[in-house]
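Complex shown without one protein chain; remaining protein chains in place.
Per-chain residue numbering starts at 1, and chain names A, B, C, D and E are given in the order in which the chains are listed.
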Amino acid sequence: MDYERILLTGAAGRLGSVLRKSLAPLARNLRLADASPISTQFGQEEIVTFDLADMKATLAACEGCDAIVHFGAVAMESSWQTILDSNIRGTYHIFEGARMHGARRVIYASSVHAVGYYKIEDQIGLDAPVRPDSLYGVSKTFGESLSRLYWDKFGLESVCLRMFSSFSKPRNRRMLWSYLSFEDCARLTEAALTAPRVGHTISYGLSDNKTKVVDNSGANHLGYTARDTAEPWREELEANTPVPDPRAPADKHLGGWFCDIGHPDDPD
Amino acid sequence: MDYERILLTGAAGRLGSVLRKSLAPLARNLRLADASPISTQFGQEEIVTFDLADMKATLAACEGCDAIVHFGAVAMESSWQTILDSNIRGTYHIFEGARMHGARRVIYASSVHAVGYYKIEDQIGLDAPVRPDSLYGVSKTFGESLSRLYWDKFGLESVCLRMFSSFSKPRNRRMLWSYLSFEDCARLTEAALTAPRVGHTISYGLSDNKTKVVDNSGANHLGYTARDTAEPWREELEANTPVPDPRAPADKHLGGWFCDIGHPDDPD
Amino acid sequence: MDYERILLTGAAGRLGSVLRKSLAPLARNLRLADASPISTQFGQEEIVTFDLADMKATLAACEGCDAIVHFGAVAMESSWQTILDSNIRGTYHIFEGARMHGARRVIYASSVHAVGYYKIEDQIGLDAPVRPDSLYGVSKTFGESLSRLYWDKFGLESVCLRMFSSFSKPRNRRMLWSYLSFEDCARLTEAALTAPRVGHTISYGLSDNKTKVVDNSGANHLGYTARDTAEPWREELEANTPVPDPRAPADKHLGGWFCDIGHPDDPD
Amino acid sequence: MDYERILLTGAAGRLGSVLRKSLAPLARNLRLADASPISTQFGQEEIVTFDLADMKATLAACEGCDAIVHFGAVAMESSWQTILDSNIRGTYHIFEGARMHGARRVIYASSVHAVGYYKIEDQIGLDAPVRPDSLYGVSKTFGESLSRLYWDKFGLESVCLRMFSSFSKPRNRRMLWSYLSFEDCARLTEAALTAPRVGHTISYGLSDNKTKVVDNSGANHLGYTARDTAEPWREELEANTPVPDPRAPADKHLGGWFCDIGHPDDPD
Amino acid sequence: MDYERILLTGAAGRLGSVLRKSLAPLARNLRLADASPISTQFGQEEIVTFDLADMKATLAACEGCDAIVHFGAVAMESSWQTILDSNIRGTYHIFEGARMHGARRVIYASSVHAVGYYKIEDQIGLDAPVRPDSLYGVSKTFGESLSRLYWDKFGLESVCLRMFSSFSKPRNRRMLWSYLSFEDCARLTEAALTAPRVGHTISYGLSDNKTKVVDNSGANHLGYTARDTAEPWREELEANTPVPDPRAPADKHLGGWFCDIGHPDDPD
Partner (left out) sequence: MDYERILLTGAAGRLGSVLRKSLAPLARNLRLADASPISTQFGQEEIVTFDLADMKATLAACEGCDAIVHFGAVAMESSWQTILDSNIRGTYHIFEGARMHGARRVIYASSVHAVGYYKIEDQIGLDAPVRPDSLYGVSKTFGESLSRLYWDKFGLESVCLRMFSSFSKPRNRRMLWSYLSFEDCARLTEAALTAPRVGHTISYGLSDNKTKVVDNSGANHLGYTARDTAEPWREELEANTPVPDPRAPADKHLGGWFCDIGHPDDPD
């Protein structure tokens, strides 16, 4: 138990609920933050409710935390204003809070959509220039860039997790290769928090699926090993969903259907 | 069962006989082609007999096939005329047939001999410039280049499998690292046919031997995992065959004894 | 004269004043935009005055322009709110305006500060992951990422110019290697506007100084050739300014003194 | 004058006529070969007339030559049968003739169309995997692969010149970046013949045009320096030809309009 | 049993004692060498006692050996004179002995300290330029360079093993990622001796620890697979040793505390 207090943002969300449990053994106290109120509270938990766009509240929530797991954000393509407030301004507030209050490490939920326009057979590693597939993806590249600055200039360690599809189970054919189980997501986050030295590290977040679409070897020092796979759902999903067209934008790119959608603020 | 009909060329050959069985579950119909007649015929099978140098017959055989597994070729160093007819002209006929009749994907049996002049410790990946070790090897680089064109220009997906030594069991010391079991060859071909998106992909074909001589990570999206190894034959082969000389051309290069032989049309 | 109308933002600024003249021959009309009013107006010029943080006004200014040269921004480290409004929100407004009104190409004034934490002897090219040295630098990586999206998704071509020190003459020892003369800045911008195909291109902006600190060969298709150099000022500058300490952050990094300053919102 | 006798194929063609003059000082004898008869003959010249598809005649023409400059081929996209006879079989005959008769070096006219599907901003070097844009381009990759074999196995040195657009003057906007003047073509061929050691070398063939689209530094040991440029024709060509669409296949790829045409044997 | 006689230097040392047993099955005779006398002697063993700085004795010890496993050296930072005599001069004597007496292969105990100044997250491979962290590390780069010469010039195969921390068990937090078990050390040495072709190969020496800090894929042809891991000692070590500071030189670099110490000949 290396940490005194971990702040978990987005604690009421899909992944936040998973991490709430898995982070418990890693710190004496766990501060849960979300814009939506959290009603139940367990022994070591503290609960704070605020919007990430609220700079003052966000900075305050970081006080006393030596680690921050920042999963609070809009998790899909949205209007520019929403992306700006929640993902750009909100992420800035978190890193500022971490810096001002002396946190040692931030785990940042980035996304495959930071590099969504690469093709599957490109087999990119972690050093490829960003190619976001959406305003959401651009906001994730902002967070990665900001965290790089906070390491180089202020010595704040960070790990940016480019998560693919983290759900309770794979939902379509794409997730046969993009699936990240909840348990693997928890393992990866724990690895990022406990690895002895991360400096500024980017890592993909994937389970051990049969089809492997990126090269994550540059993050081997995190010590993450996936234990799950989408294979148990293959038969069912292949039976129920059409064969992908490998020439379609949504099927050839890492970002999937994010590459198909237009600008979020365009009228329908 | 994603395919309506797969054409398998070289169906009467050593590997063709293996694939004839393993491809059966992947398509409703399996069209077996070879220059030698095939006498037996099972339920879903169609049998066609022709020489790959016969353009008209080859094109006709592609009709109605949404996938082609092209293993028909001279599989060793041979006279220029033989290589030209069987491997260069024949391969062109197959890709033209695929294009004309709208096949979705071609699996092409390339070979280690396309890069046979690299040394073992070079640990090449899939992007290294070709270094063929024979006219046979040159013909394989022709097929790889042609398939790249058919993807870039005509949208025909293809996987080029650079197979090493696929036999029922390893036969000499070199095969302790170059062995590809029949079962792994079948697994690799199935992976190439069923991966969701391949575009134009090259992959090495090897079992999980102890000594690993190339880096195949660039083809991880095929989802192939070797399950066999040459290790069970090590003791026997080491006892019966001389220690290799690591300075000899046939022992230091990926291509093995192909690097030792002269021009096939030279008089003895 | 390939363009009908070019919008130049930051037209009243140090570099804007230079470009106002050099862009004139490239378009039938030149629309000058700045937050500060521009009093004089020449024949082909139109003048618009607005703040880049004003989305509506910025979008409107893009109408009728087939090219945009976006040099309007806060050009040094500033408070987060200023960076956010001027460089992040403002740049988004420009790219949205370009997309909505069908511009063909945007030339974006990025900066060396997007990669300011690399060392001189790293000799980075254009594909190195970003390492901003300031909030200002982070805002420039945001613009680069956004322009990548607008090319990949919307087909809007862009060139990001990572300018070093563009002044009327070099002012200190660092500028002996970081100098970009006004004339070379104009040449580079013209090259970016007139190159036949740029897709999404990043280029460094430097004169032909003796000490060369980056590898810009990846942007050779712009056709830019520097003609100036800082050499004429060497003797004077070396006489008047102290020898740099190659171990000091400001002297070893590309970003110079930006690497020395703390957080802009910290109290003194 | 290092060579006793140089064989020049395609001697009656556009470039052959240029080389006929420039090669004269490099050898005591110059053997001119073409399928079309050459009527005039100068002092040191020998003239032979044959079709490259004629193996016997081609082998015979190589006798007594210590260098071969192989420019004879169909120089544009053509029917498969024509490409096969002239460029594939013909090139094989030449390398066989060189080997049988002990030539020291072969200069092979390859083409940009061996890598025509790369984009301008890819800025590829010489090690990029081939991406032919036509059957013609595939035949050039065949020649490159074959020459690699003849060096690795038989010790025959070769230089493959990937020429872009070699004409008396640039003819369209694309040639503003793809132009190779006749004089530069002659310089490059001479450099390839006289460099002290080439092993197996590939080089692009371009004049010193403003827009540079590939990285040829890997061939610096040839000692070739372009002296010409397409710039003198810029004004005229820009005035007379439409602005390219950077999103069109013919404008974004190195191969130009070769990327636009379909299969040569398709009915119109 | 491919070897007639293996010379093992440093046979009385920590690792030498391990290898003395593991090498036994690989050769008919095992010659044990050390500066300290070895009292016990088993059947196939020969024992020689000499200092590696004694050229004549070292050369003599190599006679009749077709393989040399050179683990004799000062194994930590020491005075220049000690490093010079033992590690530089001694290693030269060994390679000369191998050459003069016709050994086929030398396994050389190099060290992580040849690249100790890289950071954990650099994830270097085997081709990274050396960055020694001590005079000891410099001596190891000397041995690697010398062995490269002896392969290129004299055809003597060699494997340089860059061992991390080989002890009976991990002793501190760093060894949770730097641990190489005795058994894995023996496996690696055996792999280096028995791989069919090594030419000149460098390999890292590590067990299969959770945190992986280098990329050893370039040595896959050795056929080494780690079977041990430091994990069983994690809980105990984490309980008893302080959390590392990821900003401290000894914690961020591969070389660990070697990066913290000054010059060995400095007065305290």
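Here is the rule we go by: contacts are C-beta pairs under 8 Å (C-beta built on N, C-alpha and C of every residue); 3 or more make two chains touch, one makes a residue touch a chain.
The shown structure was predicted, so the numbers you read here are calculated from the model rather than taken from an experiment.
K.L.:
In the full complex, which of E:72, E:137 or E:196 touches the chain missing from this view?
P.N.:
E:137
K.L.:
Using the document's definition of touch, tell me which of D:14, D:101, D:119 or D:221 contacts the absent chain.
P.N.:
D:221
K.L.:
Of D:33, D:94, D:115 or D:195, which sits in contact with the chain we cannot see?
P.N.:
Of the listed residues, the one touching the omitted chain is D:195.
K.L.:
In the full complex, which bits of chain C touch the chain not displayed? Write them out.
P.N.:
Against the missing chain, chain C presents residues 119-121, 123, 173-174, 176-177, 210-213, 215, 243-244, 246-247, 251-252.
K.L.:
Residue-wise, where is chain E in contact with the chain that is not depicted?
P.N.:
Answer for chain E: residues 80, 84, 88-89, 92, 96, 99, 117, 127-135, 137-138, 141-142, 145-146, 148-149, 152-154, 259, 262-263, 265 touch the chain left out.
K.L.:
Across the whole complex, list the residues on chain D that are touched by the chain not included here.
P.N.:
These residues of chain D touch the chain that is not shown: 2, 155, 157, 195-201, 217-223, 225.
One rule holds in what follows: only the chains that are shown with their structure count from here on.
K.L.:
Let me have the rounded angstrom distance from the C-alpha centre of chain B over to the C-alpha centre of chain E, please.
P.N.:
41
K.L.:
Scan chain D for residues touching two or more other chains and write them down.
P.N.:
Not one residue of chain D touches more than one other chain, so the list is empty.
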